[in-house]
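All protein chains of the complex are present and in place, except for one that has been dropped.
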Amino acid sequence: MSDALNAPAPTSRRDFVRRGVLAAAVPATLSLLDACRKAGAEPVAAAAAAPVAPSSARDKADAMDAMHEAGIKAFPAKTAAMGNRLFEPRMEKGVKVFDLTVEQIDWEVTPGEKKKAWAYNGQIPGPQIRVREGDRVRVNVANRLEQSTAVHFHGLELPNAMDGVPFITQPPIKPGDSFTYEFTAPNPGSHMYHSHHNSAEQVGMGLLGAFIIEPKRPDPAHRADVDYVMILNDGPHGYTLNGKGFPATEPIVARRGQTVRIRFMNEGMMIHPMHLHGMHMTIICRDGWGLAVPQRCDTMNIAPGERWDVLVKANNPGTWAFHCHILPHAESQHGMYGMVTALIVK
Amino acid sequence: MSDALNAPAPTSRRDFVRRGVLAAAVPATLSLLDACRKAGAEPVAAAAAAPVAPSSARDKADAMDAMHEAGIKAFPAKTAAMGNRLFEPRMEKGVKVFDLTVEQIDWEVTPGEKKKAWAYNGQIPGPQIRVREGDRVRVNVANRLEQSTAVHFHGLELPNAMDGVPFITQPPIKPGDSFTYEFTAPNPGSHMYHSHHNSAEQVGMGLLGAFIIEPKRPDPAHRADVDYVMILNDGPHGYTLNGKGFPATEPIVARRGQTVRIRFMNEGMMIHPMHLHGMHMTIICRDGWGLAVPQRCDTMNIAPGERWDVLVKANNPGTWAFHCHILPHAESQHGMYGMVTALIVK
Partner (left out) sequence: MSDALNAPAPTSRRDFVRRGVLAAAVPATLSLLDACRKAGAEPVAAAAAAPVAPSSARDKADAMDAMHEAGIKAFPAKTAAMGNRLFEPRMEKGVKVFDLTVEQIDWEVTPGEKKKAWAYNGQIPGPQIRVREGDRVRVNVANRLEQSTAVHFHGLELPNAMDGVPFITQPPIKPGDSFTYEFTAPNPGSHMYHSHHNSAEQVGMGLLGAFIIEPKRPDPAHRADVDYVMILNDGPHGYTLNGKGFPATEPIVARRGQTVRIRFMNEGMMIHPMHLHGMHMTIICRDGWGLAVPQRCDTMNIAPGERWDVLVKANNPGTWAFHCHILPHAESQHGMYGMVTALIVK
């Protein structure tokens, strides 16, 4: 179905920064960049690292630009772990079994910026579940948090007892306890799984992941070479794409002429209108349901809980900014951060 | 046209809480729940009611869970009055006459939580006006507030003098004065009426209601067994559905196989992406205008001023959570609240 499943090869800094000029006096390490980003920090902090005091407008501009450049040169910056990795199920008598452990971890959002987090199997987003319509699926949840939890399969039309809402469809899964969900994969599409107990806090802290059900009879018009899931969040870990803030976000890479499918999912508390430079997106699915008439756009607004699938024909070579167009979610005076990544067409 | 007009039979607590276990030591009264919800209140408040001091993680989890359970067990909680009741017009020589009195009241948002409010006929939302395309309609407005007001019929394509905007189409209706609107019901669909004077305050305080014009020639594809209006608001009364916060919100009830039409209307200041569990929604109208191609979804984002009509085929039995997916509008550490209700399929 696709050549690359969420595993685009990272580009080198040399490939990415095609026309930039490195201000050698400014350390490219993110520690500077992070320091500058703290509330109240002034551009003068970076200027202090520059060889000349910011006595003129040009010097001040150079100091600001150096911070912007440092962020971009660092992209894609390496962090300790990535989320949203493809989840290989165990097979048990024809059932695809996924074991989820819910636990507290430290999560590196950008290099050096570690946050207390709650995660499925140590990943944010949790491991990406992909099954086929009609598959028998079992999800074993072991709760190692200090509070109860429950897993809701957002978008899946399941029997009520498997819906994951404490005191409505099941008791909460207490600390130390386990719970097993089992069902036949229903309506295909781009769905999610996440906590549905104390959810404003638990989802914000990281208890979320993609749950994709591939259709038995795929629509030929939806064929793609690259299939990419992009989960948006805006809780205590800041503005993130798949659990990371720029420059630690992951670029999407395609060869010229390939078709890229992007599955946007919003697990945050705000809308995020994602804007792609250089090429348009063709909207093909909403909440997993196909559009009878696909619609083109370049800015795809995703509200909390929504999923939108788009196709991009990667026909314009280059490195293209791809970011939330609520600009304070993507850039400050100290450079790009948060909900920014790139589509790289080789 | 429909069996049930906004009058679903409330379910018993026993029916609703199908699998929960009651923590008997925790009072199920909402007064506890409300107390816990106050800003700054700590979970320890509830824990104090538990038989054992919260010496362990498990005890703390139990205390938190008890608060969550108490809220759900209380649903649907009884409050002093409900809004959005069907408005029976007086007939005067072939004209459907609706008398609206605008006045200050106390409005019980959740049990025991009374707020100063401004209301049409003592209801929030105001009484639901339903007429037929082509009907002659008269609306008499008597202003008993201490400030001027005016009524705008949002979505209705009326003659300019009936548009309800002070100093543009009419003088404001002064305290103690009256004003009469009269017109022939124009474009059918799900519309609204609300204040258009000092509106950010007056609409927030409760001066709003549904104005539905049923079409002369209904689209057979829009036929429904249950026809439900859901007005969203987020002003000084908190996050509300039809003027109430969970657990005082009203469940929607359908028999298996029935079709439910939901008319979402947003009178607030924020988007509210309403997420239905267990079944999808099929979008059929936007601002009262039919969609040439209906679209399925499970999360319906409604912006302020918008109306969206959806159909739900109630084919999945059970009690299904139905809530705003901006999670802090629906749940806190102390349990569900605000924009939460349920679709109950019997």
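As written, the chain order gives the labels A and B, with residue 1 at the start of each chain.
Everything below uses one rule, namely that a residue touches a chain if its C-beta (ideal position, glycine included) is under 8 Å from a C-beta of that chain, and two chains touch if they have at least 3 such contacts.
No experiment lies behind these values; they were computed from the predicted model shown.
S.K.: Can you work out which residue in B:111, B:127, B:155 or B:188 touches the chain that's missing from view?
M.R.: Once the missing chain is taken into account, the touching residue is B:155.
S.K.: Looking beyond the chains shown, say which of B:101, B:140 or B:169 touches the absent one.
M.R.: With B:101, B:140 or B:169 as choices, the missing chain is touched by B:169.
S.K.: Touching the missing chain, which residues of chain B?
M.R.: 146-148, 152, 154-155, 157-161, 163, 165-172, 174-176, 187, 196-201, 203-204, 269-271, 286-289, 291-293, 303-306
S.K.: Since one chain has been left out of the picture, which residues of chain A touch it in the full complex?
M.R.: 16-21, 57-58, 60-62, 64-65, 68-69, 72-73, 271, 273, 275, 277-280, 293, 295-299, 301, 316-321, 325-328, 330-333, 342
Criterion: only the chains that are shown with their structure count from here on.
S.K.: Superimpose the Cα trace of chain A on the Cα trace of chain B, which carries the same sequence, then give the rotation angle to the nearest 5°.
M.R.: Between chain A and chain B, the superposition angle is 120 degrees.
S.K.: Using mean C-alpha positions as chain centres, tell me how far chain A is from chain B in Å, no decimals.
M.R.: Taking the average C-alpha coordinate of chain A and of chain B, the gap between them is 34 Å.
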